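Sharing a structure with you now.
With one protein chain removed, the remaining protein chains of the complex are shown where they sit.
== chain A ==
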């Protein structure tokens, strides 16, 4: 479980120095050192709250011994990828070990990076490993590849700003976009266990008109 540290930015360390660690942002070469204020590469989005701290873990990739995180990130740097953001997810989230978000300068750049990563993966994998596909080939701003234990997203900077995936995956439930979503509350006459027969919209629109109670939509009971 990672703890959200809400106090400002953390000082970044280069990825080669540490074996594990939570959130590592790779600054662009022209950004000097680890800046105190922004903790981000240039253009990375001002309000990145780097709050997540995880325990030290060995960067072990269970899928492929060779195609792991220390192999992937230098490849991305070689491809001139901007704002490489590597987030290490705790094992309670059984999604993947590493979540990488990368910005590119143009659509062609994103496509080129994605195809290059896929090519390197195919070169290094053995026959028993599952095939991987590039998702989002017909989009022009968001591509993504799921390598099993690593998931990579290639986005344009505007798309990155719009979705703010780094915030979601580091802050978890403290994310501000989540908080801004209007919370759906159960209506007063909600009774669990009965078959619902209407959807939310119909209920809110028509419940005002009809005074008699009606069954309401059974929302997912969040644990």
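As a convention for this text, a residue touches a chain if its C-beta (ideal position, glycine included) is under 8 Å from a C-beta of that chain, and two chains touch if they have at least 3 such contacts; residues count from 1.
The rule is simple: contacts and distances are computed from a predicted model.
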| item | value |
| --- | --- |
| Chain not present in the shown complex, as UniProt names it (candidates "Large ribosomal subunit protein uL14m", "Radial spoke head 14 homolog", "General transcription factor IIH subunit 1" or "Aldehyde dehydrogenase 1") | "Large ribosomal subunit protein uL14m" |
| Touch list for chain A against the chain that is not drawn | 93-95, 99, 135-136, 138-142, 144-146, 151, 153, 159, 162-165, 168, 172-173, 175, 177-178, 180-182, 188-189, 191, 194-202, 204-206, 210-215, 217-222 |
